[in-house]
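The structure that follows is given in the form of structure tokens.
One chain of protein is taken out of this complex; the other chains stay put.
So that you can tell them apart, the chains are marked A and B in the order they are listed, and the count of residues begins at 1 in each.
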Amino acid sequence: MTADQAVTLIGERFPEAQVERGAPDRPGDPLVVSLRLDQWVPFAQVAKDALGCRFFAFSTAVDWKEQGLDVIARVDNLDDRVSVLMKTRLAAGASSCPSLAPVYRGADWMERECYDMFGIRFEGHPDLRRILLSDDWEGHPLLKSYAVDTPHPPYR
Amino acid sequence: MKKPATQIVPVWRDFKDLQEWEALHQQRPEGDKHSALFEQVTEGIHNFPGGFVVTTAADAFFNWARKSSVWPVTFGLACCAIEMMATFASRFDVERLGMVPWASPRHSDLMIVSGTVNIKMAPMLKRIYDQMPDPKWAVSMGSCANSGGPFRHGYFVVKGVDRVIPVDVYVPGCPPPPESLLNGLLLLQDQIAHFRRTGRRAAPTPKVD
Partner (left out) sequence: MSAVPRHDSATSRVEVDYAGGERLTMNMGPQHPSAHGVFRAVLTLEGETVVGVDAVIGYLHRCHEKLAETLTYAQYPSIASKTDYVAAMTSEFAYVRAAETIGAIEVPKRAQYLRVIAAELQRVASHLLWLGTWCMDMGGALGGGATIFLYCIREREQILDLFESLVGARLLYGFYQVGGVRYDLPPGWVARCRETVDLIDQRIGEYERMLEDNPFFLARARGVGVISRELAEDVGVSGPLLRGSGVAFDLRRAAPYSSYEDFEFTVPVETEGDCFARYRVRMVEFRQSLAIVRQALDRLPEGPISSRPGLKSVAQIRIPKGETYARVEGARGEVGCYLIADGGPKPYRMKWRGASFSNLAVLPHILPGHKVADVVAIMGSVDPVFGEVDR
């Protein structure tokens, strides 16, 4: 499976997805695939089965303020050195995304962290609860609307 | 059969669970930690002409024993824990000062808070501190424990462990090298040398040049 074959395969199965390749002098760059929300889990399944990307590197989110939240996941094919960075955009105000946990077991903790930090509810996640912050914490800190030095008496 | 004397402090089986026990201990005033009779006797001896020799000698002896055998509870939180482990290890050995790192808080005298305290960990830290028997001391190691350190502005970081427990010695550094921590522990030993038997400490720490 080379990067070219991967791009062809993605183009066949997901014609509306946008695929960006890295610069030719940087062969380690991933294929950046921008997907619609309903293609998120099917693409992950295709990446795992057809592209051989069985290694789940990480999953996170980015807050683009008025434009909404981006959910990102990176998967790698360790044998063929092909990496895919999948992205999907949640509409402004939306905070729900299908979960990759049924496809990749590593997404379990990564998505719990996204929920903790951004408030994104992952549908289909087996056990969505806060992972890093206290269970009774209010607010989702990595959103741009949350101040870094929010006070929390009496500790700070 | 003679009725047993009323106990000042309730015993474990009177409580439903650990939380109730801890709540009681936090509310207990300082006074009833020592027997009132004992305090009266030592004050009497101290005020008797010439009696101060006995009390100060006894204080000096007991404080020497206390400071020569301070057992820290292994409470490593973050990066400073690695330097604390290095202080306990071969090159900077604290066992020559009598400090044996001990895992159980019930059998230790000192808590070296080494690392950042955050809001999730603070109640656990307080719980471990409460489980330590008196007299106990606390050393705040590193800038995170002193004041929140480089993470001070983070939403989840406590701005210094002295917001959670009373601290006796602050050791600055990020992380403080073992020499600094040893300096802090020796300063603590000097403080302990001035510890009064009744639990009230002498106000100023001795000047160090």
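In this section, contacts are C-beta pairs under 8 Å (C-beta built on N, C-alpha and C of every residue); 3 or more make two chains touch, one makes a residue touch a chain.
Remember, predicted model here, so these are calculated numbers, not experimental data.
Considering the entire complex, the omitted chain makes contact with A, B. Here the missing chain is touched by one residue of A:56, A:115 or A:155, and it is A:56. Between the chain not shown and the residues B:78, B:94, B:145 or B:182, the one that touches is B:78.
Where subunit B meets the missing chain, the touching residues are 73-79, 81-83, 85-86, 89-91, 101, 103, 105, 115-116, 118, 120-121, 124, 128, 150-151, 153-157, 174-175, 177. On the side of subunit A, the interface with the absent chain consists of residues 28, 30, 54-58, 60, 62-63, 72, 74, 78, 81, 85, 104-106, 108-109, 117, 130-134, 141-142, 146, 148, using the contact rule stated above.
Going forward, only the chains that are shown with their structure count from here on.
Between the Cα centres of subunit A and subunit B there is a gap of 47 Å. Residue ranges of subunit A in contact with subunit B, taken from their complex: 133-134, 141, 146-150, 152, 154-156. The touching residues of subunit B, counted against subunit A in their complex, run 119-120, 122, 148, 153-159, 163-164.
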